[in-house]
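The structure appears right after this line, and notes come after that.
Only one protein chain is missing; all other protein chains are in place.
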Amino acid sequence: MVQTLKKSWTTFKTIFTGMGVTMRHLLQPSVTLRYPEERDELPSGARSKLFVHIDDCIGCKLCERACPVNCIAIETVQATKDVDLGKTSTGNPKRFWITTFNIDMSKCMYCDMCVPPCPTECISMVPEYEYSEYDRNNLLFQFSELSADKVTEVKEKAEKEQEEKQRKKKEAARKKKAQKADQTSKAKQKNSEG
Amino acid sequence: MALLIFATLPLLLIVGYALFAIWLERKVSAHIQDRLGPMRVGGWHGWAQTIADMLKLIQKEDIIPTNASRFLFKSAPFVLFAASYAAFSVIPFSSAYIGSSINIGVFYLLAVTSLLTLSVIMGAWASNNKWSLLGGMRTAAQMVSYEVPTIMSVLSVLVVAGSLNLMTISEMQTGNDILGFLPNWLIFQNPFLIVAFIIFFISIVAESHRVPFDLPESESELVAGFQTEYSGMRWGIFMLAEYADMLLLSLLGAVLFFGGWASPFGSYLSGPVWGFIWFMLKGLLFVFVMMWMRWTLPRYRVDQLMEICWTILIPVSFINFVLIALWEMTF
Amino acid sequence: MGLLDKKYHDSNIIIVSLESALNWARKSSLWYEQFGLACCAIEMMATAASDYDFDRFGIIPRSSPRQADVMIVAGTVTMKMASRIERLYEQMSEPRYVISMGSCSNSGGPYWEHGYHVLKGVDKVIPVDVYVPGCPPRPEALLEGFLKLQERISNETIIEPRETEQESTEEEKEPIEVE
């Protein structure tokens, strides 16, 4: 009986201690961030969205290779000799047309592994997190600014140049072969003579 | 016609109160937890939140599970609500308004509220869901056991008051005579009534299933207890009835121990309208304490709950009853 | 909402059609299903916690799907779980909405390539209303997803069926192979 009473007493005591704690909190101001009206300042380097300064991209595809989930898709076409694409803001010369630069943010896992390898610092995380969509396809971000016509034009040009190169290469190879054949035949002759 | 208006007044009161109380509960819980609670719906501190909730619940699809017992499933919430609504008819809201001033008021009230158990079991069994069934069984056990200490503590008040009519009990508590300044409330008239009040309060917390005794709908164990299969407004009525029940028992506590509509300052600030305000304030105070407890404490297990009832509350209330009777005989 | 609306456009008379009132009620009390799958569930809990507080928008958790309005698919949906999610969605009562939270449920996310046990996007089993990007999304991003959903609800009409449902009926559901 005494034990029961003692236990009841501790029960009451602990309940009132707990209620005292909650009462203190009831009178305290709240810690809530009123989101749409107030916003927390994100720390520098917060990882919430990938952004590409396409002007600075040199098409080295290092980010594509570094990505563990393969959510970056880059296609490049080598620029022909008659076009000068200029330089990036970091001073690297640009040699490729970036025909596609797609990042699928619905696949991205925000690991930040594509950012450090970039030599021109053109891909980076920006502190913008409000981009929910009704349609998933809108989460595919296309950074390449070339129009479709331009892409085909550039591709044709590059192909032509490539063909030219290939032809030249072949020719050179043929010449080399001929020379080699010449030499070998000469050598053979020598051998047979010797 | 007048009768109809007279009868629907408590309904309006209950609905209005429930909307307010749910909003209050959310605000109180939020501020206890250093949050803000509803802020956006309707402007000032989300006052329209519960109205929106109700409007939404009306729109929701009313699902009746295939294997449910349709009639019982459909009627259970209404039986529950009817029971707690019917009990309001004997509550003296103010000196000028009482639904029915019958001379067995307390008895009637306790009898009618027993229907709550029945309706909960109806809903739980008819849902054909195992979680519901477990919740229903818990409720039945809990409510049946806790009715004993409730009735014992009410009986001890009746010994002091000498009447079963709640209006009469309220009337005899007006005035400020005890020790010259304390109001004539029953709790001050007999020292053992304080113990009776504590028992009564614990029991009503258990009867209206609030933490630490909220086993029937304990979210982390039984998903949503006996309400698991209910959706839409049928569930809304369960909610409404639960809050109505909470108010009913709090008001009963106010009548039996704290003078009902009697003003704490004697004849100052009394009268029918003030009486109503005092009465509701007293009821809401208990409601607030219940909320405060809910957001502080963990919950008991079902066997511990029974143990508290049968090994502590019931023996203590019996002994207390005898002591009160002895006190009344001697003084 | 036709002629009267135009007639009194400039006057002080407020015309609230039944529809907009009902839409207001729906969007103001979005109860979500307390149900988390993976990492995003922790951020979902953080959003419900004091620092961001879902309750400000009237969003509270319900553990029974019958009483929930919106299902937050928070985390990786595996093949084993996909059928259960479909079931849970069917158990919810209309009107119901789905928010796909995080890369995993948007499109399989980090697991889209070699994840032999991961469903590539929860929209293969249930219609999704809002896609919240992030891995996991910040609590603010999830709240913004809810704001987008509210916007969508306030433009709904009662008579026409919802867009996503039309889509889901038109689209043939791809059979999921559960091993």
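Labels for the chains are A, B and C, by order of writing; each one numbers its residues from 1.
As a convention for this text, a residue touches a chain if its C-beta (ideal position, glycine included) is under 8 Å from a C-beta of that chain, and two chains touch if they have at least 3 such contacts.
The rule is short, and it goes like this: contacts and distances are computed from a predicted model.
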* To do: Could you check which of "Fumarate reductase subunit C", "Urea transport system permease protein", "Dipeptide ABC transporter ATP-binding protein" or "NADH-quinone oxidoreductase subunit D" matches the UniProt name for the chain that's left out?
  => "NADH-quinone oxidoreductase subunit D"
* **Contacts of the hidden chain among displayed chains** => A, B, C
* **Options C:Leu30, C:Cys135 or C:Ile153, residue touching the unrepresented chain** => C:Cys135
* Structure fact -> Considering the complete complex, of B:Leu57, B:Leu134 or B:Met233, the missing chain is touched by B:Leu134
* Structure fact -> The one residue from C:Val70, C:Val98, C:Val118 or C:Val132 touching the chain left out of view is C:Val118
* Can you name the residues of chain C that touch the chain not displayed here? -> 33-39, 41-43, 45-46, 49-51, 63, 65, 75-76, 78, 80-81, 84, 88, 110-111, 113-118, 135-136, 138
* Asked: In the complete complex, which positions of chain A touch the hidden chain?
  -> 7, 10-11, 14-15, 17-18, 20-22, 25, 31, 43, 45-47, 66, 68, 109-113, 116, 125
* Asked: On chain B, what residues meet the omitted chain?
  -> 29, 32-35, 130-131, 134, 137-138, 211-212, 214-215, 218-223, 295-304
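What we mean here is this: only the chains that are shown with their structure count from here on.
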* **Graph class of chain-chain contacts, one of line, ring, star, complete, other** => complete
* Whose Cα centre is nearest the centre of all Cα atoms in view? -> C
* **Distance from the mean Cα position of chain C to that of chain A, given in whole angstrom** => 29
* To do: For chain C, write out the residues touching at least two other chains, lowest number first.
  => 50, 53, 56
* Scan chain B for residues touching two or more other chains and write them down. => 30, 33-36, 39
* Quick one: which bits of chain B touch chain C in the complex? Just the residue numbers, please. => 26, 30, 33-42, 46, 48-49, 51-56, 59-63, 219, 223-224, 227-232, 235
* Structure fact -> Per the touch rule, the chain C residues reaching chain A in their complex are 50-53, 56, 103, 106-110, 112-113, 121, 123, 128-135, 137-141, 143-145, 147-148, 152
* To do: Name, in rising order, each residue of chain A that touches chain B in their complex.
  => 4, 8, 15, 18-19, 21-23, 25-26, 28-32, 34
